[in-house]
Structures are given as C-alpha cells and as structure tokens.
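Report on one structure; see the data block that follows.
Removed from the display is one protein chain of the complex; every other protein chain stays in position.
Chain naming follows the written order as A, B and C, and within any one chain the residues start at number 1.
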Amino acid sequence: MSYYLLLIPLFPLLGFLINGLLLGKLNKKIVSIVACGAVGLSFLWGLKLFFNLLALPADSRIIEEIAFTWIPSGEFNVNVGFLFDPLSAVMVLVVSGVGFLIHLYSIGYMHDDSGYGRYFTYLNLFIFSMLTLVLANNYLLMFVGWEGVGLCSYLLIGFWFEKQTAADAGKKAFIVNRIGDFGFLLGLFIIFWSTGSLNFITVFDKAPQVFAMGAGLITAATLLLFLGATGKSAQIPLYVWLPDAMEGPTPVSALIHAATMVTAGVYMIARSHVLFLMAPTTLMVVAIVGVATALFAATIALTQNDIKRVLAYSTISQLGYMFVACGVAAFSAGIFHLMTHAFFKALLFLGAGSVIHSLSGQQDMRFMGGLKRHMPTTFWTFLVATLAIAGIPGLSGFFSKDEILWKSFSSDYGSIWIWAIGLFTAMLTAFYMFRLLFLTFYGGERMDHHAKEHLHESPKIMTVPLTILGVLAIVGGYIGIPHILGGGNNFEKFLEPVMGNVQHGGEEAMVMASSGQNGGTELMLMGISVVLILASIYLAYVLYVKNIALAGKIRQSLSGLHKILYGKYYVDELYGAVIIRPLIGLSLFLWKIVDVILIDGLLNGLATIIGDISKIMRPVQSGLLRRYTTVFLLGVVLILGYFVFR
Amino acid sequence: MTATEFAIISSIKVVVVVLAVLTGCAYATWLERKLVGHFQHRIGPNLAGPFGLLQPIADAIKLIFKEDIVPDNAERVTYALAPILMFIPAMLNFAVVPFGDTVTLFGHKIDMVVSDLNIGILFVFAVTSLGVYGIVLAGWSSGSKYSLLGGIRSSAQMISYEVAYGLSIMGVLVIAQTFSLNELVAQQASVWHWFIFRQPVGFVIYVICAIAETNRSPFDLPEAESELVAGYHTEYSSMRFAMFYIGEYANMISVSCVATTLFLGGWQGPFLPPVVWFVIKVIFFMSVYIWIRATLPRLRYDQLMYLGWKVLFPLALLNVMVTSLIVLL
Amino acid sequence: MELIIFYLAAVVAVGGGLMMIMQRNPVASVLYLIVTLVAIAVMFVQLNAVFVGALLIIVYAGAILVLFLFVIMLLNLRGEKFAEKRTRLDRPTRIILAVAFILELLAMFKQVAFPGRMDELMVQASPDFGGARPVAELLYTKYLFPFELTSILLLVAIVGAVVMARRDEKDKKRGI
Partner (left out) sequence: MVPMPYYLIVGAVLFVIGIAGVILSRNLIIMFMSIELMLNAANLTIITFSRFLNLMDGHVFVFLIMAVAAAEAAVGLAIIIMLFRNRETIDADKFNLLKW
C-alpha cells in the first residue's frame, strides 16, 4: 500500500508556487484560501496517515517511501525519500496543525499589510521546508529542509525590511544559523565517511558496528550535530538571534517559536538518538547546555519589558528543558514537551499578537494593563497558556515539564543538580509568566489616551485559532499522563517503536514507578514543584498586582543585578567585542594588505611579464585568415607526410 | 533491345518531344492571346490564317529578324548564356514525363516517355531548381537596374515558392510511395484514384506555387511592366528574347504536364488514345493558367512573400503531416 | 561506356574546380562551381547513389549556390582586383604546399589503402542500393539522433543568419 507521503510537503509547495508565481495578481481572499488550504490539506492528509499508522501493529510502524533518486553519484546515492514513523507523525501533526492555525490567525493579523501575498508565500515555503525536514528519510534531505527553514526565517524575520532593525535581525538570524549549519554539515560528513550512507535507517543500523561506544569519532559527530541544533534551537551559545527575531510579524514569531524552526534541533537530536546514546559525553554536554540555557534565559526574562521579548526568552528557556530531556536520554519526554510547548507557546504568541494588534503596535508592557475587560477571549486563552507553561496540574505543560524533571532526576544520565536547577527555572518561569500576565491584563490602563480609545477584541478569524489552541493547551497533556497519576503514558508508548529500545533508564523507572517502589519519590518531587510554583505565582501576584511599589523597591535595591539581567548579560556586546570587532579588523587586514598589495601585486606583476613576452610573440598572430589556413595546411602536410614516408 | 536500337529510339523520342514542345509553346501563345481576347470581349489574333492560327509563325519570323542588341555594360558571356540557361531546364523536364502508355511500333515496344527514371520527381525538382539561374544571370548581366531588380525579385520569389511547391506534392508521394512518374500514373487508373481527390489541398497549393514558379500573373512581379519595364529581360531582344519567351511557355507546359501526371491521372482515360487524353488535360490546365491571368490582379511584393511563407508553407507542411498520419494509421 | 562518362565527368569536375578558383569574377566562379557539382552528381549516379545525387543538385545547385549568387548580386561585386600587398614568398609557399599535399594523398592511396586491383574488391550493389527508401530507413533508425541534431543545427543557423543579417537602425540611417 502506498501512503503518498510526498503529498504532505507537496501541498504547501504548491501553495508557495501558486502564490509566489502569481504574486500581486491574486486578490487577498484567494491568496489566503490557497495558503491556508494548502497547509490544511497537509494537516488532513497527515491526520489520515496518522490513523493509518495507528492501525498498524506497533513494531511495524515505520513507513519509508522513495519519491525519486536525487543524487546518483557512484556510491553516494541520495533519494528524495520520506520516512513516516511515530516520531515524524507527531512532528507532522504539530507542524501542520499549529501551522494551519497560525495561517488562519494571520489572515486577520496581516489583513492591512501591503505584503500580504508575499507573507503567505513565505509562510507556505516555511511549512514546506519544515515538513520536508521532519519527513526526510536521510540527513541530506533533512538538511535541505533545515536550510529552507533558515532561509524562510530570514525572509520572515526581515519581512518588514524597510525597517533597519528588522533587516538586521533577519541577517543576524541567518548568519548565526549558518554557524550551526556548518557544524551540522561537518557532522554529516563524519557520518557519511564512517557509515557510507546518509539514510537514517541505514546509518542507525550500521552505527553500532562502525562506532565504538563513547569513541572520539562518534562524540565529535554528535557534538557537531548538537552545534547545529543549538543554532536552530537557540541554545547557548547561539541563542542570540531568537530575541531579535521578534522584529518579524507576531504570527511569524509564533510559527518560529512554536511549530517550526526552533523545534528542528530537538527533532534532529531525537531522530539521531541512536548516535547520541553512543556518546555519553555528548549527552552530558547536551544536558548541561540545556539546563544552563533554561536558567539563563529565564533570568533574563524576569526583567524584560517587551512582551514579545519575554516570550522569546521563555521559548529559549523551554527549549533548554527539551534539551535537558534529550541530554538525559528521555527523548520522548523532550518530544512530548515540544508538542505541548507548541500548543501553549503558539497560543501565548498569538495572544500577545492579539494584544499588540489591539494596541496598534505597542509592545512595551509598561504601557499596557487592564486589558482583561477589553479583550476577554484573549485574556482567558492567555491565562490558560500561562497556567500551562507555569506547570499548574491539569494542564498540558504540567505533564510534560514534570516528566522531564522526573527523568532528569531518575535517569541514568540525570543528576539531582540538573533536577534542582530545572525546578528553580520552573519557579522563575511561573514568576515571569505571571508578571507578564498581571502587567498586561490587570492593574491600571497605562496606555495613552489615543490607544485607549481603540481597544477592541480581535476579529473572529484571530480568536478562533486562539480558542482551539487554548483547548489543545489544556488537553494536550492528557495523552501522556504518567503511570504514577493513573495514566498510561500513552505518548511514550506511541513513540516506543522509535525510542523504546534505548530508554533503559526511563523504562526501569517506569517499572519501578508502577510497582510503587519509587512512586513515592516521584509523587513527592511532583508535589514539591507544584508547591514552589504556586508560591512563585503568589509572589508575582503580590509584586505586580497588590503592591507595585514593592516591585520597584526591590528593583532599586538589586539594581546591579537588574541591570545585568535587563542587559541580557551583555552577551550581544560580548560577541561584538570578541568576535565581530576582530573579524572586521582581520577583514581590513586581508583587504588592504593581502588582497591589494600581495595578490593584486602578484597578478599585476605576472600580467606585466606576460605582456612583455607577448610583445615578442605578437607578429605570429597576424589575424589574417589565409595565413592561418596556410599554417594549418602545413601541419596537415607534415603529419600526413610522416605517415606516408616514414 | 540492343544498345544501338536503344540509342536510335531514344534519339527519335527526344527529337519528337522537343519538336512537340516547341510547337506547343508556339501555340500556347496563340491560345493565350485568343483566350484573353475573348475574356476581354474582343476577338484576339484572327488575320494570319484561319482563326489566326499562323500568328505564332509570323511572330517567330519577326523575332528572328530583329536586331540583336547587347548593352555596353553587360557581362557578355553570362548575358549570352542566360537565355540558354533558362531554356534548357525547361526542356529537360520533359525527359521524364510519360505522355502515354506503352505502344508497339514496327515490332518494338516503345514507352511513351523519354526516360523512365525511378526518381523522376526528384529529377523534375532538380531541374526546376536550376531554372532560376537563367533569370538571375539575365538580370545581373544586363547591366540595368530594372533588370537587376527583376532578377533579384524573381529569384527570391522562385526560391520562396519552391519550398511550398516541393511540400505540396509530398502528400502524393507519401500516398504513392514512389518517385517514379510512370508508377504514379499507373496508380491513378480510375478517375476516383486521381490524386486530386485524395490530395485536394496539395493540388491547390501546387497550382498556386506553380503559377508563382513560372512567374505568371498574378505573381508576375519580376516582369511587372508598370514598375520594372519588363524585369530581367528588359535588355534582351531578337532571338535571345524569343528564347526567354519560349522558355517561359515551356515552363508552363512542363508544370502543367507534371500537374497532370501527379494529380489528374496522367494519360489515363477512357475511349480516346492516351496521348490525346494527356494533351487534353494539359490544355485544360493551361487554360486555367490563362484564365487566372485574365482574372486576378497582381499582388504586392510583401503580400507575395507573406502568402508564400506564412500561408502556403505552413499549410503544405500541415498537409504533409496529416497525410503521413493517415497513411501511417 | 561507363568509363568514358566517368572520364568526361572527372575532367569537367576538375576543370570546373580549377576555373572556379582562378576566376576574378565571383559570378563566373559560382557558375563553374555549379558545373563541377553537376559533374560530381553524375559520378554519384554512376556509383548508384541516385537519390543523394538528385539531392546534391536540389540542395546545392538549387539553394545554396543561388544564395551565393544572391549575396554577390546584393553586394554588387564585379571582378574586383585587390590591391597587391602580400609579401613575395606567400604565393609560392602556398602553391608548393598544395602540390605537396596532393602528392602525399596520391602516395597514400598507392601504398596504404589499395594493394592489388581494386575492381576485384567491388561488390555487387543490392537492388535498391542508393534509393530513397534505404537512406530514409537508416536516417530514422540508426542515425535518428544525428538527424534530429541536424534539425537543431539548421534552426540555429536560421536564427543566426537572421540576427546577423538584420539591419539595425544605425545601418538604415546610413542607407546600406
């Protein structure tokens, strides 16, 4: 039976082609129908295939389809082929589903923009690239999607390219991503060099034979892959592009942060988990980088005033969680969090977009407040998302985040320190998210008079996606309720054909948990986190609703720390001083000294010498046709003469 | 048949055909003048002999006795050569045209054709394509601008129409699968097998192109009196002029013969002897020629080129393609 | 008989060729080339290549050389005498080279290719040898690809000729 996996990325590609080729010729209605329809069809087809997949027995849920041979070059054979297994199924549904909602939302959000058609063209290309990335059956095709995503992020972040900051942000995203891509590519070279293939299944089958456990080569390869992942998924040290990416239209931020782009790194690591499991060092690095990023970004988020920036840092922080999960070999937990995060983060961004839309572009939280009454739908959905990200029991974020915390505590690769920092970060998350909520929706209306008059709830086309995402943010977690709370942990089971064979730690823990031996610990840890999170929410309530003056006082007394945090640890400036300035100096050196004097001098000298020589040779070349033919004939006569008279 | 016999019979055939064609040319002029006269509601030549039948002879005598003028700045050799070059290809065409069925004379079986080439049609083409030289050289060597313009015009016209001309009969060849004129005639035994019915489009294109090939009205731009005096033979007189004249009419007759052979069943026909049928058909075709001349106005030069390249050529191509397709199926 | 025709044709061909290159007047050259071509066509027919022979006349005499004549008339070239400026050595060198070349060719024929009497090697030609049908059969089967390439070549030539010979506005103003 053929599954026509090709169709999934094909629909957005068609949408892209139609909208792109007929740019400026279609009216807005047709553009939006084509764009949304394309993604919607992808989603529906993905859904159908998903159910087909469910109908198969668990261990045969791997479908590989080759569309055509792309690069046949000796031993190097790359197909355009697609792999559909539980992992990519989840990713396809998340990408196309959330992507579809964001498309719908964009119809309302971008309605008055002059680049409407262009916007949807990019958006479709983005979805196409992302679907290619998650469906690819080999690293090279994945890399194509990977680069496509990078390109689209550049196009979309710099969508309002008339604005200098937007254009700069686009370039920054692209360049920083290139660094990661470079690592990714090198990693691919190592993989191909040692296994002779780039096909996932072949590589993973061969990996145990060609790599020794924890050997230098595999460690290098996985570290390079991880470098790629840090670029795409905004981890230390390559996270700097993500906050700046806020320059793009808000739905784009939602798309980048929730459904596409940043999840690519997590997906890639989960996909390559076979390789990562063979390199414990790398796993440790992944976990440490993840937890460090989580904490680091959360602290910055505490002080930011721009609503989208707070969300951006929160994304970085949450991605840190996912990497922690990967680092402690709890890949399915990472993917689980990725999915729930996609729901609530998309919701948060779209909600923020709705707020910004209603305030005519105002993004600074200091000039918001009291919006609860004006925009009820936005408020309630936003509240749901905030509760979910904070990890309040009963909402999706709680299950996935707690899964990660528990795995980081119990897994063979985990440690109590990671757990502790993760927990602390969770508290910070709850705090800054509620700070955001309170500053935006509670308290006095601090916007200026003009903006106040324009306050309005967003149109249906924007609130409906919000509502759908709100529902998803609540129920999204229920597919992965852990055993300890009486659930079946179905999500992990579903991913088992992909991940199952490697999750020693997780499985043992699961067995322990179900037998009640270790269940007490898990419940206790869960309780601790819930209590601490509730406490930090209360703290936020006190500081930002009840007694705003106190917040200011605290800020004053800790002004040094606040300054550092507000300045984002001055990482951008550090990069500027350490990398960019010397690079400019080097370039100047290369230009003025090496290029102009050395190379040009050499070339000019050579040219002069050749010119002098040719002055001697020139008379031979008379330019006279008949003389040339005579010489030609002379040659023929000589050659023929040699053969005749030898 | 021995070689000697062959040589003798062939020589006789050649002589007979040449004489017949020359007489035919002479009386073609008479036919034309008579017909055009009647078309224009006058009588035409009627003084020399009954119905003016001796008029061509009188004309011939007049032409022969006129002074032979050669312009000062003419290229003498080519100037002298040109009328011959015009005349010879026109005559050569008749070498492959079958005039009738095989007859038995004095115990010898004699084909009523000078030479039955199995690539007869190609021969006709080759010879026709050589005909252009006479005109070009005449125009060029006369040393007169009218002649030069006429020569250039007519050669451009002939080359242009030769393409469609060749393609128009390709349909017939595709159906008949032979180049031999004899076989073509044999395939048209009954009236319904005449190729005119199987290739109507080809026939129409052939007629138009043939008129253009022979520089006849309405395609007689090269000798348009009103603009070019008389085109390429402006400077010619006397016998040289007569040769052009004969050449032109010989061309007309040869084109008519080929048309008869290709489309109208050749010498095939009931009751009457084959040769008579052949002559009847050729005269019919010639009359059509003259009729067209008397009826249609002259085309403008750009119209002529337009018709040749943009109408007839694609049409002929289409005709060949459709025919091939049908034959293939 | 055949031999006589061959000798006639050969003499006419060689003589026509020589006359062609010795003429000052290009029109005469064209006429001599036509004569040569007709003689070559006669030899083709002698070699049973009837179809190709007819094509030679149609294509060369009927089209290509008319084109030459056309160009000559268009440029109105009469027997031009070109100003003498070549060095003294040029012409003898060239003639010597040409003579050397033909001697070499003949020597090559003599020693390399044909030991013994050639007419013994002669094979009886197949019945339809040289007709249109076998040529067409090869052309549409074995040599289909070169054949198609030829059509592309012709297209390129048409486009190239049109582009090159077209007068642009500048030329029109100069009245050329």
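In this text, a residue touches a chain if its C-beta (ideal position, glycine included) is under 8 Å from a C-beta of that chain, and two chains touch if they have at least 3 such contacts.
Predicted, not measured: the structure shown is a model, and the values here were computed from it.
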> Among the chains present, which touch the one that was left out?
Replying inline: A, C
> Please identify, in ascending order, the residues of chain C that touch the omitted chain?
Replying inline: 2-3, 6, 10, 13-14, 17-18, 20-21, 23-24, 26, 29-30, 33, 36-37, 40, 43-44, 46-49, 51-52, 55-56, 59-60, 63-64, 67-68, 71-72, 74-75, 77, 80, 82-83, 85-86, 91, 94-95, 97-98, 101-102, 105-106, 109, 113-114, 117-119, 121-126, 129-130, 134-135, 138-139, 142-143, 146-147, 150, 153-154, 156-158, 160-162, 164-165, 167, 171, 176
> If the missing chain were put back, which residues of chain A would it touch?
Replying inline: 618, 621-626, 628-630, 633
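Operating definition for what follows: only the chains that are shown with their structure count from here on.
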> Taking each chain's centre as the mean of its CA atoms, how far is chain B from chain C in angstrom?
Replying inline: 29
> How far is the middle of chain A from the middle of chain B, if each middle is the mean of its Cα atoms, in Å?
Replying inline: 83
>> Show me the residue ranges of chain C that touch chain B in the complex, using the header's touch definition.
In response: 25, 27-28, 31, 34, 50-51, 54-55, 57-58, 61-63, 66, 69-70, 73-74, 78, 131-132
>> List the residues on chain B that touch chain C in their complex, please.
In response: 75, 77-78, 81, 118-119, 122-123, 125-126, 128-130, 132-133, 136-137, 139-141, 148, 151-152, 155-156, 159, 162, 179
>> Considering only the defined contacts, which chain C positions touch chain A in the complex?
In response: 90, 93-94, 97-98, 100-101, 104-105, 107-108, 111-112
